[in-house]
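With one protein chain withheld, the remaining protein chains of the complex are depicted in position.
Residue numbering begins at 1 within each chain, and the chains themselves are lettered A, B and C in the order written.
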Amino acid sequence: MGVDLSVQLGPLRLKTPLMSASGCFGYGVEYAGVVDLASLGAVVVKGLFLNERDGHPPPRIVETPSGMLNAIGLQGIGVHRFVREKMPELRQLGATVIVNVCGTTVDEYVEVSKVLSDTEGVAALELNISCPNIKEGGISFGCSLAGTRRVVSAVRRATRLPIIPKLTPNVTDVASFAAAAEEAGADAVSLVNTFLAMAIDVEARRPKLSNGMGGLSGPAIRPIAVRMVYECARLVKIPVIGIGGIVSAADVLEFLIAGATAVQVGTANFVDPFIWGKLEAGLRSYLERHGIPRVADLVGSLQTGSAR
Amino acid sequence: MGVDLSVQLGPLRLKTPLMSASGCFGYGVEYAGVVDLASLGAVVVKGLFLNERDGHPPPRIVETPSGMLNAIGLQGIGVHRFVREKMPELRQLGATVIVNVCGTTVDEYVEVSKVLSDTEGVAALELNISCPNIKEGGISFGCSLAGTRRVVSAVRRATRLPIIPKLTPNVTDVASFAAAAEEAGADAVSLVNTFLAMAIDVEARRPKLSNGMGGLSGPAIRPIAVRMVYECARLVKIPVIGIGGIVSAADVLEFLIAGATAVQVGTANFVDPFIWGKLEAGLRSYLERHGIPRVADLVGSLQTGSAR
Amino acid sequence: MPVDAEAVVVSNTRLPGGYSVLEFRAPELAALAEPGQFVMVRASRCDAPLLRRPYSIFDLVRDPDGRPAGFTLLNKRVGVGSGLLYDAAPGAHFCCLGPLGRPFTLVAPPVEAWMVAGGVGLAPFATLAPALAARGVATTLFYGGRTSADIFCLDRFERHGVRVVTATEDGSLGERGRVTVPLQAALEAVPPERAVMVYACGPEPMLKAVADLATRFGRPSEVSMERHMGCGLGGCYSCVVRVKTQDGGSRYARTCIEGPVLRGDEVLWE
Partner (left out) sequence: MPVDAEAVVVSNTRLPGGYSVLEFRAPELAALAEPGQFVMVRASRCDAPLLRRPYSIFDLVRDPDGRPAGFTLLNKRVGVGSGLLYDAAPGAHFCCLGPLGRPFTLVAPPVEAWMVAGGVGLAPFATLAPALAARGVATTLFYGGRTSADIFCLDRFERHGVRVVTATEDGSLGERGRVTVPLQAALEAVPPERAVMVYACGPEPMLKAVADLATRFGRPSEVSMERHMGCGLGGCYSCVVRVKTQDGGSRYARTCIEGPVLRGDEVLWE
């Protein structure tokens, strides 16, 4: 039985629901040697500001139980160098490119989005209003409904590309943020970004990360992320992209069944850069085994007889 | 070198900073055979309402990466049976007893607290305004500053016992809740309770827990809990009790250094009910190795030169 | 009082169908165990899985002088934890907390003992059978599985003079059908004046069917319940089963301390 893995993400049709998570796949080109970028639903590249950014001093990561903290601090080459130096190769490799857009001001989000709107081969913009690792911008927009609305509607006016605000889990009621994003004109939402967290070197009595705090990702957070995706998917009509701790096809399925139309894989790509083929094969065999012709049929199929 | 493990928790002096976490140690008496209850800083017993409660149907727990979800639903014998059936044994065993107080209304918190205030041998009340597993009460108070203030000040007026509101991590700014509790008359705060989360059986396309959602605990959440304890300890003057994913003496130290005056151990007690002696020995040897005479000297000793 | 034994794998004998029998050296634990009790097991070298897994004590092993030396587990590979056990090499260490739980009530002659097992539900009977044999109780094992691959270790029982009746759903061994078929026939055949105690362990639908049959024929029964267990000591309230209360109501009982062995007529089957 041939099964159909394609999904419709607002105006965007994806070959598969499997996307790389921003910051966990470089600018995509780094992985051209291990995975056929064109085979992914989309390649979401590292967060980009208008200008180059240095990021935080090392150590930038530390492992925690079934997870890791990162405080990269959004080191990056800036949108202009990205367009010049990376996009040609990404286009040539046939990747569906989604760019993770960062800003310290609403204007910067708009500016970066405009540059990308004029760039051939950019399929959509993911608005990073949820990075816990930088002081200015980011999280400060993502933790307030007004800030979320402000960024999303400003970018909405500036581009025709599909826009996907990426939500932070560090809030009381994430679904209300999904709803605010929807109202402000988002085509989809993605969640979750990392959880603000901390690890301490008890011998030195200092934080293990140079930045003090960092963002928790990996399997540890998956059960919380699944819950949040479920809550958002029930509340909004736009598609939801599920992110958080996916390491196997079963985990992908968990998010889809909870209501995600597509997923992103971050930390697991570090552990196994060859994961993509395994996830796709796992999805196919599940669909075949259950006699489900299209992966899209699974989306939100959770039975909640006794669930609340 | 003899080191001093005692800590001062508001008006309460504890032999050690090590306490059992509510719901993870039954009513204490279940563990009398494996651990000398009098050797713990305190025994925090299972959450109690005024009346008996059935709890949720099984399955009530499911394992997740480095953690577990629970949706016990606060099955319990009610405060009156507790006082009659369990307190005599706890007194006789010399345990310092802290009772986790639950309610579906402010009046119920007050009522339960009054019963316990009249009971010999109850050392303090922990106010559970953070259980994610019941619809009424609990979390609905713990997720609103007004609700938190209301419960805490009502109980404050009803008892002379030290009161310790237990905070939920499912909020945007947990430190503001610690501050609200402090203002309303709390003697200390404890955090974190579990993270609302979900796990799905993808074969059956149903939640793995009968209740649908549950609370995530265990090592997986520790980095988030440490961050939250750090934030609270910096903001409030009352002592903070650190909870979340402790499985080793190093983990205890992490919380103390972040600012916790004492800690609670939950999930790890399931994995190793003999953990208590190991944690105490680990603390002692750390203090000796570092030439620190009193564990209290460690509290909040984090160096944050480069931290934010 | 349970102990937490650092038990060493002495041998791991693979059986067909994903089953294996693991022998552990753990004298202090073995010395305390009673038929029907269980241990909570965890691989000492891996941080995952986090929680321990409950396993019935299968055989008790004695050293040449007859002193308790260890025990075996009958393991069926179904997931991560049971997979680690299935793959364990001799010399591997597992932390075993136990013995835990309420054991079977041992009857005495002239009462006969009928043990009803489904699949890995055989496990607790390997210690119950010799304990009953030592008291001179006449015992029968009704043992069911899907196919003949689910049926094994019969020799252990025959050795103790246990009469064995097998049933497989595909008829590949013994009677065709569920194990309740020969059980019901036996219940019908046995005269009322012969006292019989029915013990059961296996999948929950089987336990319910056995308990109902026993009740229908006026025979007492004890069933060993399986629940997801967090702690095994009564601390977490995860392992509950609904039981009847004297006032005609019901409540959730913790199977780790009030069970795993419960009276069949006490359980409120769902």
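Just so we're on the same page, a residue touches a chain if its C-beta (ideal position, glycine included) is under 8 Å from a C-beta of that chain, and two chains touch if they have at least 3 such contacts.
Everything quoted here is computed from the prediction, not taken from an experiment.
Considering the complete complex, the chain that is not shown touches A, C. For the chain left out of this panel, the touching residue among A:Gly10, A:Gly26, A:Gly78 or A:Gly121 is A:Gly26.
Across A:Leu48, A:Met68 or A:Ala260, the residue that sits in touch with the chain not pictured is A:Met68. The chain that is not drawn here is touched, among residues C:Cys46, C:Ala108, C:Ala134 or C:Ala185, by C:Cys46. The chain not displayed touches chain A at residues 23-26, 30-31, 33-34, 46, 54-55, 58-63, 65-68, 70, 72, 75, 218-219, 267, 269-274. Of the residues in chain C, those that touch the hidden partner chain are 45-48, 87, 89.
Rule of thumb we're sticking to: only the chains that are shown with their structure count from here on.
Judged by the touch criterion defined above, the protein chains link up one after another in an open path, with no loop closing it.
Top contact pair of chains, counted by C-beta pairs, is A-B. Seen from the C-alpha centroid of chain C, the farthest chain centroid is that of A.
Our note on geometry: chain B versus chain C, Cα centroid distance of 36 Å, whole angstroms.
Between the CA-based centres of chain A and chain B the separation comes to 34 Å, rounded to the whole angstrom. Residues of chain A found to touch two or more other chains are 65-66.
Residue positions 47-48 of chain C are each in touch with at least two other chains.
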